Every structure is written in structure tokens, then in C-alpha cells.
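As you look at this complex, bear in mind that one protein chain is not there, while each of the others sits in place.
For chain A:
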Amino acid sequence: MADEHKAFGWAAKDESGFLSPFHFSRRENGEDDVTVKILFCGVCHSDLHTIKNHWGFSRYPIVPGHEIVGIATKVGKNVTKFKEGDRVGVGVIISSCQSCDSCNQDLENYCSKMVFTYNSRSSDGTRNQGGYSDVIVVDHRFVLRFPDGLPSDAGAPLLCAGITVYSPMKYYGMAEESGKHLGVSGLGGLGHLAVKIGKAFGLRVTVISRSPEKEREAIDRLGADSFLVTTDSQKMKDAVGTMDFIIDTVSAEHSLLPLFGLLNVNGKLVILGFPEKPLELPIFPLVSGRKMVGGSQIGGMKETQEMLEFCAKHNIVSDIELIKMDDINSAMERLARSDVRYRFVIDVANSLNPA
């Protein structure tokens, strides 16, 4: 039977989503494993959805967190890529079948047997717990090297938010189209990184938002070229047919029709937010302009590593608000109101104290 060692984190125990101290255990470091002492963990919107069981498949207690940065403290004998003391990251997945077409193409995120970092069950029956905790033990194939120069705290959100925008931007051809025009709908954890990565790809970037007060932020701080308020009907009209791509990060219910209108012929709308209900798809704009709507989720391990290197090279990090573990519940309330610029990150190592 696998030996275990003690771990401590904060867990949600029911659908209220209220997080509180929680003792549990992790498996002993196996020959393929890396044990990570956790320094920082980003607070992703998915964490909020999961702890409140918005998607209906939460099994409590849940220690969330899948934007994890830490230090390797132990590596198994089969592990060659990492050594003790390395700065590493763990993202959204910790296991896949390693033998299907998707896995063979480095697309572990599309493997039908892919296992999420938390709120999941491994094949040996263990319930997996995430990064709002002091330590995690992960198969080396799902551990990422954190490049030098990428700060651990502001880099942590790249492990979910970063790859979630980077992967479709590559897949749908945005990286090879310098000079083309990208619209980023929604300026939150995903959106702000899409702006930065889009600029690094050489695209012209317009932020599309309901909130006019975000304009200065978008342009002066994030580097967007322009800002479009969706309620300004004249500006929306002037922008019709001007965008080659739109990344839609909004999960609240919203109409796709105006976004299709903004797209040029052959334009691509990529949906990343998870709406609670199906969206309405107007067919005529799709047909008359050869437009496309697609989606994406996170990315494979190889691509995630590539994304980290890309961000290190271009000095792209998330804009974060560092919080203590004790403040997590009020942070979650603020996240529910989108009151954060643009990601909370928990200073785990300095604030997670076992009771």
C-alpha cells in the first residue's frame, strides 16, 4: 500500500464554498514523482465554480488550486528533468493515459482519461487535492520547469490562465499573423493575459468590454491598442468587420451576434469562458462571412512549457494581488464580483500555517 505523508491546506467542505483549514495526506514520492513545496498558488475562477459546485460534479472536501509554483524537494529515481531545489510549476492536469492519439501528440489536455489536479480521482482511487496547500506530489511528466526570470508569484497564473489563452492563439493561427487585429472580450484573469500575449505576437489588440472605466487600464497599463465599449452602438457599428480574431473570455450569458459582426470575413471567434447555459448561435453571419466559432481548454504539457518560456522571454506575467491564506474567503467573494486586477495569488509559503 502506498505510504503517505501529512499535508495541510484549506478546503471547501460543502456548496457554500467556504474554505477552512484541512489536514490530509499526500502519497509518498514514487519513482516517477516530484514532491513540490508550494510557494504560491493562483486563484482561478474555476476554483470558485468548483467549490460552490456550479458545474454539478464537486465532491467534498475540495482543496482547490491549479496554478501552483514551488520548489522541488524530492525527485523519484526515474526523474531526470528535475532535481531538488528546482523551481517548478504544476497546472491543471496531473495525469493522462499517455498512449492515446491525443497524448501521443502532446495534447494530454484532450485525453479522455485526463485527470485534473483537484476534485478528481486517480486510477488508484485517491481523491486529488490542489495547490491551496503546503505540498503536492506529482508525476514528473506533469511538472513544468519555471524559467529563470519569471517571478514565482506573478508567473503562477500562467499555469492555467496563460496556457488557456496561449494555446488557442497558436492553434487558430494568431501567432503567425503579425499585424492582424485581435479583439479580447472580457478583461479579467484570462483577458488581461490575452492582451499581453497578443501584443507579443505582433497583433493589434482591441479590448471589448462592458465597463468603460477599464479603458485607461487596458491601454496604458496592459498595452492594448484600443478599447471598445459594447454599449456604445456607434463605436460598435464603426468597428464592424474589422477584427480577424476574437478571444471571448466572458462566462456570463452574452450575445455572440455583435461579436460576429466585429469579425472580418474568415474571422475566428474563440470561446474560452464556460457559460452556464448554451449560447445562441446566429447562423447567417457565420455563413455569409465564412466565420468560425471554436473553443479551447488549457493546453498540453509541451505547449505549457513553451508558453512559460515565451512569457519569460517577453516579460509577460499576470497582474496579481498577493493575498494571505486567511484572506481566501473574502478574496473569493471579491472574485465573484470580478473585483480583482486581475488574479489573486495566495502567498502559501508565508501564510499557510497549520492549525
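Heads up, the rule we're going with is that a residue touches a chain if its C-beta (ideal position, glycine included) is under 8 Å from a C-beta of that chain, and two chains touch if they have at least 3 such contacts; residues count from 1.
The rule we apply is simple: contacts and distances are computed from a predicted model.
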If you had to name the missing chain as UniProt does, which of "Cytochrome c oxidase subunit 4", "cinnamyl-alcohol dehydrogenase", "Nucleoporin 43" or "COMM domain-containing protein" would it be? "cinnamyl-alcohol dehydrogenase"
Among A:R26, A:H49 or A:K291, choose the residue that contacts the chain missing from this document, as touch is defined above. A:K291
Counting contacts across the full complex, list the positions on chain A that touch the omitted chain. 101-102, 110, 171, 241, 256-257, 265-266, 271-272, 274-275, 278-297
